[in-house]
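A single protein chain has been omitted; all remaining protein chains appear in their positions.
On to subunit A.
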Amino acid sequence: MAEYDLSKTIIPYLDRHLAFPLLAHLVETSLFPVNEVQAAQYELAKGTNMFDYAVSLFEAVHPDGEVPPEFDEKRKNAVSTHERLQLEAQAVLDVIENPDVAQALRQDKNQNLQYLKDNYNLTLDQIRALYNFGQFQYSYGNYSGAADYLYHFRVLSTDTDLNTSAHWGKLASDILTGRWDVALEELNTLRDAIDSRSPAPILLPSGTAPEPALVQLHSRTWLVHWSLFVYFNHPQGRTLLLETFLSPTYLNTIQTSCPWILRYLAAAAILSRKAASLPASAAAPVSTRVRNAIREVVKVIQTEEYQYQDPMTSFLKELYIEFDFEAAQRELTLAEKVVGDDFFLGEFRDEFLDNARYLISEAYCRIHQKIDIGDLSERLNLSPEEGEKWIVNLIRETRMGADAKIDLEKNVIEINRPPLPIYQTVIEKTRGLALRTQALGVAVSRTPGQGQGQGQVGGTAAANVPKQEAQAPTVAVK
């Protein structure tokens, strides 16, 4: 199963500290030899200021080895740095925590700075101390402290680069402390920050060297990886993940720079099946994107098949593109294991299996008229009795009762689906046309310069659009 493990692919896109949980998980799953993983953990820890942890890891790796002496030295250094930084930061913190100051601070950062400078003689450099101290705390594993300092820094500082950096740091700290609600909030603001920077350099011709676009792509790739922590731990995470990852920009990011994320996308799509199929309540509106998630994910999987394949994507492919139920079932058994071993997906194993089975049976029922129960159970990896129970539940749950009947004598389910009445199809087709037309009308009237009648627009469109499409890629020599 080791070949399907993504830790190695994902870790380069994570912060050093974020990689620890992943490695710890690897030790548990024993996919790889334990001492190799421990060695990796040690190497990782060596670069941080978490000396005790590093030393304990060293002892685990080399049971008889002498602990390298440089740790002591480093520790001393670290302690002194800590004190120094703390002093610097404390000065600022004292000012900020003063209730008068807290009241006087406003939205405008420049104004705030001016205020602090005038009244408390606090300069930008001193504020930077907050950042440094936060970073230092993070480096020795005091994540909640780091989050605090970085938060304060961000409120005050006007330096965009450091702010972004603080953003990332805060997100990492929140993830590592496990405050998922805060992390989610942080993630969203960070996402906005990334998306808003360097507006639309994507469509520029190749001639202009879109460096900012490249930076943006990198940031997005990182964000996609980091967000996995949040999305697979937050209760609402899966639907949010679909919402984010299926938006065109992030879908592009995934397709171009990290196709392996498709596994998580596919998993999230399968996991949120229930959320999608349930009629949306007013409290938790589910967008179209999530509702059609599986369809979209399948589409992406198909196009990216040449780049990335694992049991998870193959399962969806076999089920929805090839309609090869046997192969789908085979892939499902594999996928089940992969999910179980995956750091992010591990907890969702049963839920995943449940949903995947449901998907299979749904597709199966839609295509077939008479189904052998034994056969279906086999497709679902269940014993005949369990299968029967499962199917009964399924029928009840999806209100298929009126159409599907179990014939126990022959041991088959009969599904009787009357064809859709024709008037219904017509209604289906014309539904919403009025609304859409209205929207068009509004849009047209909103731009007075182009105030044309709806009919005209329609007329020209019929003539124009196909031609434009046809012309697009060829080039006339003349």
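Basically, contacts are C-beta pairs under 8 Å (C-beta built on N, C-alpha and C of every residue); 3 or more make two chains touch, one makes a residue touch a chain; residues count from 1.
Going forward, contacts and distances are computed from a predicted model.
Peer 1: What does the UniProt entry say the missing chain is called, choosing from "Eukaryotic translation initiation factor 3 subunit C", "Elongator complex protein 4", "DNA-directed RNA polymerase RpoA/D/Rpb3-type domain-containing protein" or "ATP-dependent DNA helicase II subunit 1"?
Peer 2: "Eukaryotic translation initiation factor 3 subunit C"
Peer 1: For the chain not shown, which residue from A:K76, A:K117, A:K370 or A:R396 touches it across the whole complex?
Peer 2: A:K370
Peer 1: If the missing chain were put back, which residues of subunit A would it touch?
Peer 2: Given the touch definition above, subunit A has residues 202-207, 247-248, 251-252, 256, 277, 279-280, 287-289, 291-292, 295-296, 299, 303, 306-307, 320-324, 326, 363, 365-372, 375, 398-400, 402-404, 410, 412, 415, 417-420, 422-426, 428-433, 435-437, 439-440, 443-444, 446-447, 450, 454, 457-458, 460-462, 464-465, 468-477 touching the missing chain.
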